[in-house]
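A single structure is presented below for examination.
Removed: one protein chain of the complex. Kept in place: all other protein chains.
Right, chain A next:
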Amino acid sequence: MSTTESNNAGRQATAALATENASDAAEAAHAAATPTGAPAIELKGISKAFGTVQANKDISIRVMPGTIHGIIGENGAGKSTLMSILYGFYKADAGEIWIKGKHTHIPDSQAAISAGIGMVFQHFKLVQNFTVLENIILGAEDGALLRPSLSKARKELKRLAEEYELNVDPDEKIEELSVGHQQRVEILKALYRQADILILDEPTGVLTPAEADHLFRILDFLRKEGKTIILITHKLREIMEITDTVSVMRRGEMTATVKTAETSPEQLAELMVGRKVLLNVDKTPAQPGKTVLEVENLRVKDEDGIERLKGINLEIRAGEILGIAGVAGNGQSELLEILGGFAKGTGHIRINGEEIDLTGKHSDGQSRRRRGISHVPEDRHSLGLILDFAAWENMVFGYHSDPAYQKNRFVMDNAGIVAHTAEAMERFDVRPPIPTLPAKSFSGGNQQKIVLAREIERNPALLLVGQPTRGVDIGAIEFIHKRIIELRDQGAAILLVSVELDEIRALSDRVAVMFDGQVMGIGPVETATQTGMGCLMAGMGGEDVRGMDGWTIAAPEESQ
């Protein structure tokens, strides 16, 4: 314990130091890149709130021309909000934006473009059945006739391709292009509009490693040409590889800005994840029984053919909670979806030794429920509930075929379901306990309790839980955690997915960390360190990870 404490103190000191160093670092980068001139972008005290949620809190950064600046942080840290402000999608509540030394107002994206800012979104904004050339000039046509613009763009494209290794066939249709090439088109679009500040939001999320390498080469060329690049990512390796300076965001605040060369992945991981007060959950040690869930070489591809799960292996025993930690978007959702029966894939899933269909007729949610798999989905609004339905209808949703809910062969026993719902609402303390109220009229916590009541009261062999306390008030969090532990103690196997590390630590008996569709490491929660998990979440092994006893590590050693 004492070692952790001293570690902790040391890290806090580092963090403080890092924050102080922020401006120095920017200065240094500035000095290194261009001898004269103002910063390409300077944000002063940007704040933005959505209702009661403070998405950005007094954020200031300076990015010098000809540098690559990384912004790293967990989901919901406020990275995307900040960039949306810079690109004119949101209006900041307070603060100033300075571009190339000039105080600039950016009310919309047109203003951002004319200020020289180009944005490459995570989800491309391209017209699928237009050619590359048509997409490039879209919105930047000169005059009413297309032909002159097209031939001008063709020339320009050729120049850009040679200069930056941005090769794309101008006459190919977007839908024929690979994801990596589509991204190049987005970059070309920005460059064609004379952008010299380029913002890339999670650019490698959809790329293969080779494509990512090529992207970094392109970014390097662009930097040498004096372009300024802001790279938003949660992958530490990318930050270390390409950026000059890096800012860390956490919960809407900029916790540090440092020179990349002067920091380490471990320090960044620490700054990114932070140290939060441990949630208090009363929990006796697990009494694991026989293996309930076995997952072997599980692979899932999404609609675009991108592999989202790249060979997952894990098992969960009865009476045990396995927590899946990781930054959102690293395959956790797909894992829940295929286990819950609404994604197709390859590999093996066995429940109590029995093989489960991963494709075809018997791979749907109804079949899964019959096998004793219950599922509290990550998104209760679009998946777990039908918001227009009354509480009682939601209370049997997914289990509505159960003979217990039928009055006879033809009609459902609505009165019986309402009575059952009233009791379940009592047991799960859903307020107000009115079964006829539509689901949308309940608060987030009470909505979640409805879903939880429905799934837990089925007494499942395996309970899948995704983000059980997202958007849920403190009181309900405690209640929900208690119910999950209770179900564990009754001998259910539980798979818990959460982006909240605290929640993972508080509830899990074992933890698996996912990154890029793979399990980076799996081991007991007791020996998991915050930094170690942070590194695994960013896809890296290393000393801190090796230090975790009893863990099986699949992550590669860090490259630096």
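Throughout what follows, a contact is a pair of C-beta atoms (placed from the backbone, for glycine too) under 8 Å apart; a residue touches a chain by one contact, two chains touch by 3 or more; residues count from 1.
In this text, contacts and distances are computed from a predicted model.
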Absent chain [UniProt protein name; select from "Sugar ABC transporter permease", "Chemotaxis protein CheX", "Tryptophan synthase alpha chain" or "Acyl carrier protein"]: "Sugar ABC transporter permease"
By the document's definition of touch, the residue of A:A49, A:A111, A:L383 or A:A422 touching the omitted chain is A:L383
Using the touch definition up top, pick the residue from A:D364, A:E426 or A:E526 that touches the left-out chain. A:D364
From the listed residues A:N129, A:S151 or A:S401, report the one that touches the chain absent from this view. A:S401
Sole contact to the chain not displayed, among A:P203, A:G340, A:P468 or A:G521: A:G340
Those residues of chain A that touch the unshown chain are 340-342, 364-369, 375, 377, 382-389, 393, 397-398, 400-401, 406, 410-412, 414, 441
